[in-house]
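Only a single protein chain was left out; the remaining protein chains are all shown in position.
And then chain A:
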Amino acid sequence: MTVLTPQRALDGQELRHGNLQLSTVALGRVTWVAPYPGEETALSHALQSACSMSFPGPGESRESTAGRILWSGRAQALLIGPHPSAAIEKCAAVVDQTDGWAAMRLGGASAAQVLARLTPLDLRPSHFPRGRTARSLLGHVPVLLVAIENGFEIFVMRSMSETVRHEIETAMRSTAAREKIPTAHA
């Protein structure tokens, strides 16, 4: 029997420009979870007992030893890591989207300046602190952004991941180049 080797979207070198690094993230299992109407509390309990996380509110994420769950839109979230339990599947629509998503991590002191060139989101830590998630546009591509320690994670549909990486790399180059310009002193 033929054995197929799983291939990640976006394999390749980590990109570095100035203080910035862009690397790919191995997500493992990605499950889209959307509670049935009226089942939000039941889903939260099922998640709590299976993965030690409650269902995230708008713009929130949760993390436990089992994995992560990221709010990804109205009444939906992405469960990263664990397989959903039968109890979760009873109160929510559950779809395996493991091969549908690709994720990148952009780190560095000017990570927010890079993304500010591409997305209309307010990325200041006061508005988008660590652990927050947001659906928005990056260029013309729909993305899910997550604020992490010293940077951001960018989740994108696999088919558009090369486009997004290219957009980000171009913005990284410009941002890094600007930082080399000596500041004029008045």
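Here is the rule we go by: contacts are C-beta pairs under 8 Å (C-beta built on N, C-alpha and C of every residue); 3 or more make two chains touch, one makes a residue touch a chain; residues count from 1.
We adopt the following convention: contacts and distances are computed from a predicted model.
> What is the missing chain called in its UniProt entry, if the choices are "Sarcosine oxidase subunit delta", "PqqA peptide cyclase", "Putative ABC transport system ATP-binding protein" or "Amino acid/amide ABC transporter membrane protein 1 (HAAT family)"?
"Sarcosine oxidase subunit delta"
> Just to verify: which one of A:Gly12, A:Gly28 or A:Pro142 makes contact with the chain not shown?
Going through A:Gly12, A:Gly28 or A:Pro142 one by one, A:Pro142 is the residue touching the chain not shown.
> Using the touch definition up top, pick the residue from A:Val33, A:Ala46, A:Leu106 or A:Ala134 that touches the left-out chain.
The single option touching the absent chain is A:Ala134.
> Give me the chain A residues in contact with the hidden chain, please.
Residues touching the hidden chain, for chain A, are 58-59, 73-74, 76, 120-122, 127, 134-137, 142.
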